[in-house]
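Every protein chain but one is kept in place in this view of the complex.
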Amino acid sequence: MNEFLQIFTLALLGTTIRISIPYILAALGATVSELGGVVNIGLEGLILIGAFCSVLGNHLTGNPWLGVLCAVAGGMLFAELHAVVCIKFRANQIISGLALNIMAVGVTKFFLKYFFHSSSNSGRISGLPRWDIPFLSGVPVLGDIVSNPLILITLLLIFAVFYTVYKTPFGLRLRAVGENPEAADTLGVNVYKMRYAGVLISGALAALGGVWLAYDQHQFTDGMSGGRGYIALTAMIFGKWNPLLAALASLFFGFAEAIQIQLQTIGVDLPVQFIQMIPYVLTIVVLAGSFSKSTAPSADGVPYEKQ
Amino acid sequence: MTMKLSKTSKGFLINIGVTLAAILASFIVGAFFILLVGVNPLSVYWKLFEGIVLNPYGLAQTLFKATPLIMTGLAIALGFKANIFNIGAEGQMVVGGFVCAWLGFTFSGLPAFFLVPLCILGAFLGGVLWAAVPAILKVRTGAHEVITTIMMNFIALALTNYLVTYFFHLPETVHTQLTSQAAFLPRLDQYISAFKGSPANVTLFLAVALCAAFWWLIWKTPYGYETRAIGLNPSAAETGGINIRRNILLTFLISGGLSGLAATNFIMGYKHYFEEGFSQGVGFMGIAVALVGQNNPFGIIFAALLFGALSHGTLVINALVPKDIIQILQALVIFFVISANLLIKKYTAKLNEDRS
Partner (left out) sequence: METTETFAIELSGVTKRFGGIYANKDASLKVRKGEIHALVGENGAGKSTLMKILYGMYRPDAGEIKVNGRAVTLKSPKDAIDLRIGMVHQYFMLVKTLTVAENVVLGEEPVKNGFSMDYAGAREETRRLIEKFNLLLDPDALVSNLSVGEEQRLEILKILYRKADILILDEPTAVLTPQEIKYFFDIIRKLSSEGKTVVLITHKLKEVLALSGSVTVMRQGATVARVETAGATESSLAQLMVGRPVVFQVERAPRTKEELEKSDTALSVRELKAMSAKGHAALNGLSLEIKKGEIFGIAGVEGNGQSELIEILTGLKRPVSGSVVMLGKDIDFSRNSPRRMFDSGIAHIPEDRHKKGLVLDYSVAENLILGRHREPAFSTMTAIDFKSVAAFSAKAAGDYGIYPPRTDLRAGALSGGNQQKIVVARELSREPRLLIVSQPTRGVDVGAIEFIHKKIIETRDLGCAVLLISAELSEILSLSDRVGVIYRGQLAGVFGAGEVGEEQLGLLMMGGKA
């Protein structure tokens, strides 16, 4: 009995981490992009692109690390599209993000058929080699998960993003550009450059989230992002546009899903639909409350026009 | 007076010209994708043209696909007039569809004379209900509708999925039972034999009638005047005595209702049951339709036909090239059209400058 409980908790922790990683990465991306003043609803598509590019890169080169590189490049390329449309052409950022999502679905399926001759999934690929962590890697259930290099990379990225945003000149400029671009502009800060940077970083981060999904399942499947980009968006709002809090919110949403899965394995049938609703209902509650109002960057979603 | 006409018509022409150029550009970029997989883009595009424009069945399919797009396009365009960004059309349509189907199989004893209007009204009110949450939140607490409507979309999907899975699905299927025959709306192929086999149905006329109503509402009524004023300068509208909260609430609810109506095409005109995923992204595509149609009812009809044709086009070209090229084309059209808006603004400004 005692043993059962132990495995249960470890498995729960493991599942929580597994589910949360893509949320965390995409939520970090969303935060960076929006702090710079560009709303990125295209995360969903960027995750998908990341997943596909990693599989394709892995498939073509046989090297999983090159697959990761391909994903980051692909994510940034598509983010660049969003950036050009939103920053250079000052188009509506929401619509551009939605178009990006449509584009991502189309492009991945298009090339899925071309490269893998299937409309549903790619061939099987290998994952990343284990990075054994002393002590932890030996723990049953959990060990396999924490030995995935992407876990360590994600952990590092959480702190790297936090540090960059709050402790470096780049971060100061990024936040200034999202809050009052005109003020930053008059001080010689290149608003466009900063915003491009924010969007491109978000593309790279969301794509890494996609890598996690693909490598976890050892293949690409059609539409595998499955709404995770939107959950990431809610995590960002929940985290009040703070990278650390956004990561925590992602963990929380992952935890809720993990509980539902664990309950199902022990035979308790909680309607999955209600677990799925949690992040969305919570986000509406948070938005309806007054405390979140002032936390979004003031110029978030507002195109900047240089005089 | 002639000055005015030539100026507005010139602005109008610029608008149409740039939009058409943007659409053309998307097809050119799309051609590169086709070339990438080693197929001749011209043959693909010719096939599209042949299968849609030169083929009565293709035409009918286009009308069928365009019907709900017109309605969600109108829904989103109406919101835009008051500066409301209703991304929730998808969820509103799903709830509208559920209510519509539920009424159809629950009140199966009613004659068509009562059941048809009841189901249509149900679709409308389902959409209204689903728009009510973000609408009230926007007016009461200022919660931004973009996020709340996206959330409501997911909640709608999860909720209807729950209802169908746990209560309403027909055994061995993932959809509900059929509605009463009385709620079936006639297909167009009953009148036009060339449309044989296409589910295009009379909800098309409802869509067109809604376009006319939209035009009249926005440009002729005091309500429309107020709505446009709010969209352009809410502060001046409020100072001028317009009740902006009431108007925004009302506009948001009507927008939701229009999205709900979009479900009638599938539920009452085609399959006669509710199933998950029946909306097929029509709510989201409505944003593109409103955009390409420049929030103008006639533009919306044109844009809905374009996107409807493309949507049917997947079947036409499937043998030549992965059909997903269509989705790429749709996304490209959106990207190009929203980017082209800047050019339209620049040209129109220049036009004003030259004449003033």
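Labels A and B are assigned to the chains in the order they are written; within every chain, residues are numbered from 1.
Here is the rule we go by: contacts are C-beta pairs under 8 Å (C-beta built on N, C-alpha and C of every residue); 3 or more make two chains touch, one makes a residue touch a chain.
Predicted model only: the values in this text are computed from it and were never measured.
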Determine which of the presented chains are touched by the chain that is not presented, and list them.
A, B
Out of A:173, A:195 or A:228, only one touches the absent chain, namely A:173
Among B:71, B:188, B:229 or B:289, exactly one should touch the missing chain; which is it?
B:229
Residue among A:151, A:189 or A:278 that touches the chain left out of view:
A:189
Subunit B, residues in touch with the chain not shown (by the definition above):
4, 220-222, 225-226, 228-229, 232-233, 235-243, 349, 352-354, 356
Contacts from subunit A to the absent chain lie at residues 163, 167-173, 175-176, 179-180, 182-189, 297-298, 307
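Heads up, the rule we're going with is that only the chains that are shown with their structure count from here on.
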When centres are defined as mean Cα positions, the distance from subunit A to subunit B in whole Å is 30
Residue ranges of subunit A in contact with subunit B within the complex:
39, 41, 81, 85, 89-92, 94-96, 98-100, 102-103, 105-107, 109-110, 113-114, 119, 227, 230, 233-234, 237, 271, 273-274, 276-277, 280-281, 283-284, 287-290, 293
Under the touch definition given earlier, write down the residues of subunit B that touch subunit A in their complex.
33, 36-37, 85, 87, 133, 137, 141-144, 146-148, 150-152, 154-155, 158-159, 161-162, 165-166, 281, 284, 287-288, 291, 322, 324-332, 334-335, 338-339, 341-342
